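Note that one protein chain is taken out, while the other chains of the complex remain in position.
Order of writing sets the chain letters: A and B. Residues in each chain are counted from 1.
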Amino acid sequence: MPTIETQDGPVWKRRTTAKSLLTWFCWLIGVAIVVYCWELVSERTIWFFVQDAGTQAADMASRMVPPKWDYMDVLWQPVWDTINIATLGTGIALVFAVPVAFLAARNTTPHPTIRAIALLVIVSSRSINSLIWALMLVAIIGPGVFAGVIAIALRSVGFCAKLLYESIEEIDPRQVEAITATGATRAQQLGYGIVPQIMPSFAGISVFRWDINIRESTVLGLVGAGGIGIQLDASISTLAWTQVSVILLVILATVLVSEWVSAKVRAAII
Amino acid sequence: MTDIQNQTEYPGKWKRPPLIKRGWLRWSLWIGAAIYLSLALGTMDINWGRVAEGLPRGQKFIAAFFPPDFTSRWESILDGILESIWMTVIATVAGIALSVPVGLGAARNLAPLPVYLICRSIVAISRTFPEIILAIFAVKLFGFGPFAGFLALSIATVGFFAKLLAEDIENMDPVQAEAIKSTGASWLQWINYAVQPQVMPRMIGLSMYRLDINFRESAVVGIVGGGGIGATLLTAFDRYEFDSAAAILIVIIVIVIGLEYLSGYLRRWVQ
Partner (left out) sequence: MLQLKSVSKRYKTGDLALKNVTLEIPDGQVLALIGPSGAGKSTLIRCINRLVDPTEGSITLGDLEISSLSSWALRKARRRMGMIFQEYALVERLTVMENVLSGRLGYVGFWQSWFRRFPAKDIKEAYRLLDRVGLAHMADKRADELSGGQRQRVGIARALIQDPALLLVDEPTASLDPKTSRQIMRLICELCDERKLSAIINIHDVLLAQMFAKRVVGLQLGEIVYDGPPDGLGPDVLTQIYGEEDWEATIRKVEDEDEEGAEEAALS
């Protein structure tokens, strides 16, 4: 917090001149990057369509009402499938995420090389969207709910393992030290010193990811991996807009309910 | 107190008290979970024949990924990746810029009730629909290309960022906020001096995280025509050029790792 001497006496400024120049420079670069990206994107945009979007939207909206409520009869099964994809996928992911997390945490990994491999597994699983996993799985094991479950599991392993290993690294080491001092084996140190400490975050992570997975499993059907996305895809491509609006409302309701459930469960845990 | 007395006095059995104290609730949760699981697995209708048939094919499929082929489609890969990056950057910036007013409006301790309700519903709706559904509609309305993807990602960013911003503001330290208010500061000054310093560090970390998410999502909006690497990836799959697909996936992973390092570095620098 420098004060600068001027003719009128000292003036307080938040930053020194050099620092404020640097700050401005960083902002300038940031703005330049954004403007540059915008230029490139707008180059590839057909502005005629964009100008037309308002009328298009109005047109689409008018076709979407009134929602075709009878269509609900067809939707119960896909909604059930969607929930199952999310739940079973999360469950399978957790089974694999736990060992990966222990291998990836700095304080529990048996060897730095193993840690590097575990981290690579985590980042690969995280980087690839569940839709892309589904795309590949549909090609291997065929379309259907099972491909969706596995896709969700593959995507969630990395996410859960990452959050879990971060919380393993943040445990209180003194509690583990105390268990070590009793002559416990390494497995017992994990079971008594570490597992109780990470249980709350484990539960939190599971519910959090389940909530996200409900959202993600609504679209897996677009590539044929089961769930309500199949109906969405079919309705959009046949321009059955009144069905589309029903599906969107159903997705909205499902997601809101899952969010409510996960908030309740998390509040009960913490 | 002799030892012999004690030996008979103390119980030799101990059980950990259950997590859920009410017995009926504990049992009904277990039974409910069992029923759900059996129903879910029962109705899942897995075509094991198809799976078994697929597995050897899966091996061939996975073998087709190796070695990844960066060269033969390099131009379109590079083009798609760059388009993804542009989209990601402007969608993140625009989304965050939009989510500041929405987030302020969705914080119960700042906004009057009607504003709060409007902002909360904006957040709820944009959070509910996955990026890909938003992208489908954006493509329908605005035509194919990165602009649609940009819009979809921006809207998703608003839902994500405004919610976290609002929660952060609601959890801020009210004492500091009061102290600034008591100096007679205007509303904007109050935001600038009391709220901003408290939420800023976490928001910078979160915006890096969102940049990371947006990049990963930009890889799928292309599947429905929203521009970016997704279109290239889908083409590679459709033409059975799995080695090119593998190259694309590796490029995505590398960029995500790079972003992670960058954000870790930035976060340390900010704090």
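Note that in this section a contact is a pair of C-beta atoms (placed from the backbone, for glycine too) under 8 Å apart; a residue touches a chain by one contact, two chains touch by 3 or more.
The structure presented is a predicted model; accordingly, all values stated were derived computationally and were not measured.
Although one chain is not displayed, subunit B still touches it through residues 6-7, 10-17. Taking the complete complex into account, residues 172, 174-175, 177-185, 187-188, 191-193, 196-197, 199-200 of subunit A touch the chain not shown.
Just so it is clear, only the chains that are shown with their structure count from here on.
As a whole-number value, the distance joining the C-alpha centres of subunit A and subunit B reads 3 Å.
By the touch criterion given at the top, residues 36, 40-41, 43-47, 50-51, 54-55, 57-58, 61, 82-83, 85-87, 89-90, 93, 124-125, 127-130, 132-133, 136-137, 140-143, 145-147, 150, 216-217, 219-220, 223-224, 227, 233-234, 237, 249, 252-253, 256-257, 260 of subunit B touch subunit A in their complex.
For subunit A in complex with subunit B, the residues that touch the partner chain are 33-34, 37-38, 40-42, 44-46, 49-50, 53, 56-57, 60, 80-81, 84, 87-88, 123-124, 126-129, 131-132, 135-136, 139-142, 144-146, 149, 215-216, 218-219, 222-223, 232, 236, 248, 251-252, 255-256.
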